[in-house]
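There's a structure below that I have some questions on.
One protein chain is absent from this view; the other protein chains keep their places.
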Amino acid sequence: MTFVLRIVVVLLTLAGAQHAGAADFAKLVNALPHGSYHERADVVREIGKTGNPRAVEVLQALANDDLKVMADGTVVIVDDKTGAAVGAVEGASLGTPSADSLTRVRVNNMVRRAIRTATGMLTLRSPDPAKRLAAARDALRSASPDQIEALDAAIGAETDAGVKALLTEARAAAVLKTDAATTEKVAAIRLLEARGDEAARAALSPLATAKDPEIARAVTSALASIAETQRMWRLAQNVWYGLSLGSVLMLAAVGLAITFGVMGVINMAHGELVMLGAYTTFVVQQVIRADAPWLFGWSLAIAAPLAFVVAGAVGIAIERGIVRHLYGRPLETLLATWGVSLILQQAVRTIFGPDNRDVGNPGWMSGAFPLGQMQVTWNRLWILIFAFAVFAALLFVLKRTPIGLQMRAVTQNRAMAANMGIRTGRVDALTFGLGSAIAGLAGVALSQIDNVSPNLGQNYIVDSFMVVVFGGAGNIWGTMAGGFALGIANKFLEPFTGAVLGKIVILVGIILFIQKRPRGLFAVKGRAVEA
Amino acid sequence: MSQQPHMIGGLPPEAQPQLYLDGVSRAFDGFKAINNLSLVIERGELRAVIGPNGAGKTTMMDIITGKTRPDTGQVLWEQSVDLTMLDEADTAQLGIGRKFQKPTVFENHTVEDNLALALKGDRSPFAALFYRAAAKEAARIDELLGIIRLGDLRRRIAGSLSHGQKQWLEIGMLLAQDPQLLLVDEPAAGMTDAETMLTADLLKSIAGARSVIVVEHDMDFVRALDCKVTVLHQGSVLAEGRLDAVSAMPEVIEVYLGR
Partner (left out) sequence: MAASRLIDRRMGIFLAGLFVLTVAVPVGNLWIAGQPVPTYLVALIGKYLCYALLAVALDLVWGYCGILSLGHGAFFALGGYAMGMYLMREIGARGVYANPVLPDFMVFIGWKHLPWYWLGFDHFWLAAIMVVAVPGALAFVFGWFAFRSRVTGVYLSIITQAMTYALMLAFFRNEMGFGGNNGLTDFKDILGFDLASHETKVGLMMLSAVALAAGLLLARWITTSRLGKVLVCLRDAESRTRFLGYRVEHYKLFIFTVSAMMAGVAGALYVPQVGIINPSEFSTANSIEIVIWVALGGRGTLVGAALGAILVAGAKTLLTGWFPELWLFALGALFVLVTIALPNGVLGALEGGIGRLRRGTPTREAEA
């Protein structure tokens, strides 16, 4: 029996699997229940080469244990829920045979692997380029000599340049597993070296100990070059993670840079203003979900100005109600605003409950795209852009608008500014309001990547103070530099120390740094003598 | 700005200056507060330093007391101690006393305590923790209270004193330190004419045993001090000599009266 089967397979292979007609497919499928696992795997591979439109369904049924044999020897696919059977070869319905009359075609891991490869080969001809790309990637990962023909066929038929390149690389990986001529192998090695990623490394590394010295040399140099490429990409990935974290830190801290840096007011409720921004987003999305679902894509664009207004208004209320009475007493301001933060937290907890609220990502914020060897998530990218936009807008307001001029005037010389007719009280309120409003904007962004809960603000307050103190109070450029420096430092430490320890190292680092430069990275130096 | 109109180079060999500044510069964000300043104070000398706002008077005192480090230059105390390596507490313990322009006393302590805390003695925390008042010190405090004429107010909280009384208290604290060199920043500010003259007399009587540098705007007061005057301008010494001679110099007149 086994012998017969083998002959069938060999004959079919000789006949050229790609030309195998419907008859061959039927023969192969009917051969599936017979022989050892090893032979079954061979048959599966042959089915993969037929390119028959039913092949994928049959193979998947086999993998899912849904491929059965009826008493008369017909191979059928049985729906495991309804028990309805269809003929494996032609797909015609065969009623619902009793379970007793069916014998399952068994598979083991070797057969499953063969199924995966074979379905991969089959999807190489799928009309959907995305599916073909995925299949080509699979082919590269599990390259084997018997794929070469199928790959050649696919390469010939391929129209998409990206898929074609990947297929060529998959073919190169497969070639390396044959006993092809040295020159052909070296060319394949070069091709994979140029690819430079983990899959290429995996395909090449077994050959590092090849007997042929030329191949071994080529592989060694290719592996070194791939390692270098991978290192660069890892670096790039870390920089990206760092920039992303940095943008979040900057967003959370830049409002603080206004209230603390420019006004010298420690606002411990800053984190809660961020939280209010996040909850504003939540409320906007709730309303949209209930009344206008088609607007969901715009929910953040609607939430941002609202969060700006809500947080700004609360900020102005805090300034007029509390902070105003405490100018010149920074430690008392710290305590009073801490009190405000407790009240805001508890208010939100009372209204919205203590649990995380669900804030969704609009379509354009979700998912990721590959950039070389790294994945870039859309929400992180948009937050980075948003952070820069907020920063630029803030810079514009401070440097180019009358209110910005008044703010700077009041900070530099309050008495003089008052004498020149600037209403310092109003400017104070507006400055504090601006810092708070920016916290609200930060909240909109954070709602996209963090849990929206009453504790949201608490998680950022220490970090944001660190950013402002590190960057140097009174300088929003310093806040930007501080945010990104800390973000990147954090992400570069993480691989060595783990996230928590990395954060501890950063905190200790900042504590030591402040000893050296008590006024931060970009301190405003003065010659004023305090007596 | 680079000319050096005085005698640093040709210092007589027998001179024993108390304080010696040579080529001292200090910039803040590019602004040269002190620019190649050289100054010699003899032991027991009384010296008045005048100059328009921003001439570098305060920065000069900051450098002498170790509050600010110069970028370049030499600051020597009694020809041996490098003051640029010390901080405020070191220089104070060395014997340099400083009085601020704005009277700064310890507002929550009594007049008496203010003086007691300023008295020369061991400044370490543990000495302070186990400190017990000695009769000698009480006598010295009585004496100082007499000099600054605050004897009746000795148990008053310093914060409740008038501006002039605070000036006197601070001078008393300075004397209590028993310094070798006194740096006095505008002592006459906020005093009546009579008090101003009393202060001038007091400073004159102190000089001789100690060296005194007085920074002042009030020309009547400087005249009353009757001593050598150094004119600072843009961080350097513009002129030095008796007040009459200095005030006759065209460059000084130009600086004071504008272009």
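Letters A and B name the chains as they come in the text, with residue numbers starting at 1 for each one.
Going forward, a contact is a pair of C-beta atoms (placed from the backbone, for glycine too) under 8 Å apart; a residue touches a chain by one contact, two chains touch by 3 or more.
These figures come from a predicted structure and were not determined experimentally.
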{"item": "Chain not shown: contacting residue from A:Thr168, A:Gln345 or A:Asn379", "value": "A:Gln345"}
{"item": "Full-complex contact with the absent chain, from B:Arg98, B:Arg140 or B:Arg210", "value": "B:Arg98"}
{"item": "In chain A, positions touching the absent partner", "value": "260, 266, 268, 322, 325-326, 329-336, 338-343, 345-347, 349-350, 458, 461-462, 465-466, 469, 500-501, 503-504, 507-508, 510-512, 514-516, 518, 530-531"}
{"item": "Touch list for chain B against the chain that is not drawn", "value": "65, 67, 87-89, 92-93, 97-98, 100, 104-109, 113, 116-118, 123-125, 128-131, 157, 159-160, 173, 177"}
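As a convention for this text, only the chains that are shown with their structure count from here on.
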{"item": "Inter-centroid spacing, chain B versus chain A (mean Cα positions, whole Å)", "value": "65"}
